[in-house]
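The other protein chains are all here in position, but one chain of the complex has been omitted.
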Amino acid sequence: MLIFEQASEGRRAAAQAPQPPEQVPALPEAFRRRRRPALPEVSELQAVRHYTRLSQRNFSIDTHFYPLGSCTMKYNPRGCHAVASLPGFADRHPLAPATTGQGMMACLHELQDWLSEVTGMAETSLAAMAGAQGEFCGVAMIMAWHAGRGDHERREIIVPDAAHGTNPATAALCGCTVREIPTGADGDVDMAALREALGPRTAGIMLTNPSTVGVFERRIREMADAVHEAGGLLYYDGANLNAILGRVRPGDMGFDVMHLNLHKTFSTPHGGGGPGAGAVCVGERLAPYLPVPQVIRERDGRYRWLHEGDRPESIGRLSTFGGNVGVLLRAWAYARMLGREGMPRVAAYATLNANYLMAGLQAEGFQLAYPERRASHEFVITLRQEAKELGVTALDFSKALLDHGIHAPTMYFPVHIPECLLIEPTETESLAELDAFVDAMVAIREAARQDPAQVHGAPYRLPVRRLDEVRAARQPDLAWHKEKDPTGA
Amino acid sequence: MLIFEQASEGRRAAAQAPQPPEQVPALPEAFRRRRRPALPEVSELQAVRHYTRLSQRNFSIDTHFYPLGSCTMKYNPRGCHAVASLPGFADRHPLAPATTGQGMMACLHELQDWLSEVTGMAETSLAAMAGAQGEFCGVAMIMAWHAGRGDHERREIIVPDAAHGTNPATAALCGCTVREIPTGADGDVDMAALREALGPRTAGIMLTNPSTVGVFERRIREMADAVHEAGGLLYYDGANLNAILGRVRPGDMGFDVMHLNLHKTFSTPHGGGGPGAGAVCVGERLAPYLPVPQVIRERDGRYRWLHEGDRPESIGRLSTFGGNVGVLLRAWAYARMLGREGMPRVAAYATLNANYLMAGLQAEGFQLAYPERRASHEFVITLRQEAKELGVTALDFSKALLDHGIHAPTMYFPVHIPECLLIEPTETESLAELDAFVDAMVAIREAARQDPAQVHGAPYRLPVRRLDEVRAARQPDLAWHKEKDPTGA
Amino acid sequence: MPFIPHTEAEVRRMLETIGVRDLEALFDEIPEGLRAPALEQVPPAAPEMAVQRTARRRADQDRQPLCFLGAGCYEHHIPAAVWQIAARGEFYSAYTPYQAEASQGTLQVIYEFQTMLAELTGLPVSNASLYDGATATAEAALMAVRQRRRDAAHRVVVPRTLHPLYRRVLETLLSPQRIAIELLDYDHHRGHLPATALDAIEGDFDALLLPQPNFLGVLEPVDELTHAARARGALVIGVVNPVALARLAPPGEWAEDGADLACGEGQPLGIPMSSGGPGFGFLTCRRSLLRQLPGRLVGRTVDLDGRTGYTLTLQAREQHIRRGRATSNICTNQGLMATAATIHLALLGPDGLERVADCCLAHTQALVEALTDLPGVTEALSGPRFHEAVLRLDRPVAPVLQALEQQGILGGHDLAGDYPELGDTLLVCATEMRDRTDIEHYRSALAGVLEPPA
Partner (left out) sequence: MPFIPHTEAEVRRMLETIGVRDLEALFDEIPEGLRAPALEQVPPAAPEMAVQRTARRRADQDRQPLCFLGAGCYEHHIPAAVWQIAARGEFYSAYTPYQAEASQGTLQVIYEFQTMLAELTGLPVSNASLYDGATATAEAALMAVRQRRRDAAHRVVVPRTLHPLYRRVLETLLSPQRIAIELLDYDHHRGHLPATALDAIEGDFDALLLPQPNFLGVLEPVDELTHAARARGALVIGVVNPVALARLAPPGEWAEDGADLACGEGQPLGIPMSSGGPGFGFLTCRRSLLRQLPGRLVGRTVDLDGRTGYTLTLQAREQHIRRGRATSNICTNQGLMATAATIHLALLGPDGLERVADCCLAHTQALVEALTDLPGVTEALSGPRFHEAVLRLDRPVAPVLQALEQQGILGGHDLAGDYPELGDTLLVCATEMRDRTDIEHYRSALAGVLEPPA
């Protein structure tokens, strides 16, 4: 039941309503709202009970294994939440003077330094509020760099066909055109196609490494040299950084700019869809274009926000204030707990878990997309065979996994591999969970052999069964109305 | 699965283990532990996931309606928890000087004053850690008072037969004997029996009003006079205070001493079985016997704990330090939010809800234990008829209610009413919840008419079905052992 | 090894299953020369205890003064229930709800969120949140531009009374697509746009941004301006404060048939200020603009058994489907903040939100009266206002603010940088959290600063 349907006119959570003084200045008539907004009128207990119960209708890392490829759903340490919630941090106004934020800025400044080092880059900005904004920022900086050199013809961004959809979307947002290049049979980018794509219109290339198919792009230095020779710059999409954290550095591979999804690699919570944070790291030559603000440490040891005036060539401002500071504090706490020895271990054990899970599935007869390759922190299996022989698809497997208490892996991505699942167990899951995943996959296949229709109908044990997505899209019902007007207009 | 069964030897939640220095002083051999305790060896994520999931296997006020008679399961405001968790309060050492606790003591002192006023008593001690300890304290004070007058023969405590079991248990703990008196057909105590019981051995009487059958003892002043005339004192069991909060005061009824369950009337959380707090309020003559410590305000406005030395006739100390301060701070916050106008409203609406629910059940043909009486905040129904005609008991109804998402009322109490349910909806539940309760009761009766066996088998939708209590008691399995030794020895 | 569950024995077993000798072997596809050096800048691992200690020390160092700052971020009471529930693991650590069956909690919350924001703004369609108020405003402008699909160069008209930082974000996000931003000046005495302001703009334009209340705290003549902009074929985008909407006419009801879009910053709805983020942006629109909307959308539908359920919908707008032709590149939004805001609004209800708004109105009025009672302090603008006001001092503002800070008061936002034409002015704010005592405290501190005791 919706909260609105539990309401009763005139009901209030009275302890939450402040008492206005007797004299409230009157707003001029012309500006006044005439109809009350139909917010729910419920008691405090009703609200608490409703949202507590709703929360129980979710999977989450705190309750379930979440092997979602490319999303790095690792444990979000509860200590990080405690840090960001400290009143001195949580209650600070963004326009308060720097004197009131030295503690917070010390954390952010350290985080900037640590991220620069672990990525092999010269400088880090924490301004971007999510990965996509980090990407925007990166491409905008590439364009600003070309423009700064008077090179206005370079408006083409090269993107592998297996790239995340965000990459081309970002390029478009930056006013660029996208040129796709194919992925080879071994999972690496097709070098010949890359060389052919390069030219005087090349602004740059956007790459993930390990790639979206979960393998390490072995010729990355060769690619970097080719792009640089052609006058382009390299953008590193940090979505998969967990695979190589502290073991290989994008800066050393030849990348000029990159973003990190702190809500993936640095374990700030996904929150059911954000907030994230998309730190941007750059080599020396792009540093002047970094967005504002950024924390700097003055000679006297005091911190302050670096503003537009300090950085005339900046691509500008990405958010009203200083980005998602509360998220950054969580990332700071996590990084501090990992420390210099913990960061490379993240990569080592994420890779161990992925390769173990891959070996386990292969041993049970599941088909790998790249059986000759080492998995990075994730890998792709294709259920082509199962779809053909048993009529159960990757979607069916995914939904059936939910009944086993395991969140579905990423489905049908990368798009060029049919009936695929992209599986990323992360380093924080135990051996028992990995084995349970293999067991569940085997059990589902067995169930499909017995009765495919049963698997088509999954899930059965969740609050709802499969939803009518077509109806949702064709007759969009996007808000509740007292009058139950299905068009919502 | 138990947390122990998820462990793996050598596994650790490493961020939670401090790093000891290289040199740790050696304990002498004779004192050293030889075998490691078999605590679980799990990762932080495993622990978080395990206990988060376990929590979901509970009913609670935050998720379900809980019409538990005599337990006053009302909404526990979340703001009270925030207050008690403030670092200045939570981090204070009990032996720290009073200078470091003036804020906390100000809250406790206010709470003492408010409770004295709302009960009509002269003084309040917050030392008792739960209702039962408050009872002990009360009876001990009564005994101390008699002893103080050189009256050592009074060791008999009168208790109505319908009293909570704690009352006689407390009397025994205080070295008294218990004399039971019967409840009349109208729910009030049998006055003649009371008069007969009174005498030179009478130390006092323990009463709840409204009584445990949910009706107001109308002749309370008459009873008080009789007890006092006989030389005894009156103890008020505050379990049912919610029914009359701010409307009738135990002090005005003639009681000499009482306890309040702050986790009932003042809404501190039940926590799955505590912690509670059992404030004790007394009239002038018992004040010298109050337990220590207690907060007093000095002439200069500073607060301090009053200790043994300050109160030579005190019955003594009930806890190591100052009682459940964290619970008391929650009660303070709740009382402050209610305020002087909110307290009587608690009683009014708790009574409204109970009488409405009683009327609703009666209209549907359920039999009330005291149909001629007004309900207080709770009332008793008897399912004698249903048990006889349909073969479904109060227990069956209770278990079936769980499947309707409603916690069972208190069953088979008071003991002299067959197949009874003691139902207390509290003031924080909405009309819709009350109606849902009646609907559920009707639906269960209807289901029983269709197929009693179906109702005998309830619940069906909970994590487990009815448990084998006999086996639990006959072969007690009270702790897990690696070797699965069922005797647990 | 924090957060890694494996024991040595388990690692050995796993390596055996994989068929490699050691962990290093798992990285054997990575060229030798690329192995990273040891991380020297990063300190060694610290247990949670030590990290908490450092964090507490730093947070204590940042204890916050009494705050009369507004300017886009507002200190409101947040019911304790909001974050005690929003921080529950099932919300906090959940992923974007792609698997609808396993995400009904988040999805229903977002559906309720959409309903609440649609109600508040008076427009029927809301998305599931964007990054913040400034980026939501930029996305709204981009929607208008896409909807108009003109051949001519794109132009968006932006009043100078729009938050200066929003304007900078607009520049960052609009300039790569070569969308021109035309600034509109305001009446420097009244503090809002003249009703005829658009007469100053020649030629066609795509959209007018209309802040209400504006950055200076003043109410804009939104009916007249909406009418004028729509008459010229442009879309109107209301940039609004959600608390003010309890009492102010919603964008959907401006002029004859309303603004086309509404957007703004959701922080005032239950989100801690936290140095400015995370908050969330909201964005609502007419139904006809639905397919231009960026970000997630949750729809209500039914499952195989006919039960009501919720799911992400119209994903064809989004980057993971439409790639380069998506309505935006946004993936992660501010889901948890939207969750908190939903709980917050449910706890307040319409009456509670009105009371908050009324307290804001009254307290700001009281603040203005108290401060302008001092010699040398006047109210700079005469237009009607909500919960912020511009005060003019008889001397430069910066040193006064510094002196107040010494006394534990954040006295307001200095307007010298962005609004030099207003002279020595500062923007002050008093929400329901700043009571009489606080206001009196400010007044007497300011009196001392302006006229130090001889």
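To keep things simple, chains are lettered A, B and C as they appear, and every chain counts its residues starting from 1.
Rule of thumb we're sticking to: contacts are C-beta pairs under 8 Å (C-beta built on N, C-alpha and C of every residue); 3 or more make two chains touch, one makes a residue touch a chain.
The shown structure was predicted, so the numbers you read here are calculated from the model rather than taken from an experiment.
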Contact list for the unshown chain, restricted to visible chains: A, B, C
Candidates B:Leu198, B:Ala230 or B:Leu338 - the one touching the absent chain: B:Leu338
Candidates A:Glu44, A:Glu156, A:Asp256 or A:Asp403 - the one touching the absent chain: A:Glu44
Touch residues of chain A, complete complex, unshown partner: 8-12, 14-19, 42-46, 48, 52, 77-79, 81-82
Contact footprint on chain C, counting only the chain that is left out: 47-49, 52, 77, 79-80, 84-85, 87-89, 432-433
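In this section, only the chains that are shown with their structure count from here on.
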Rounded Å distance, chain A centre to chain C centre (Cα mean): 20
Overlap residues in chain A, where contacts from two or more other chains coincide: 11, 44, 48, 52, 56, 61-64, 75, 77, 79, 337, 428-431
Per-residue overlap in chain C, given as positions that touch at least 2 other chains: 1-6, 10, 47-48, 79, 81, 85, 89-90
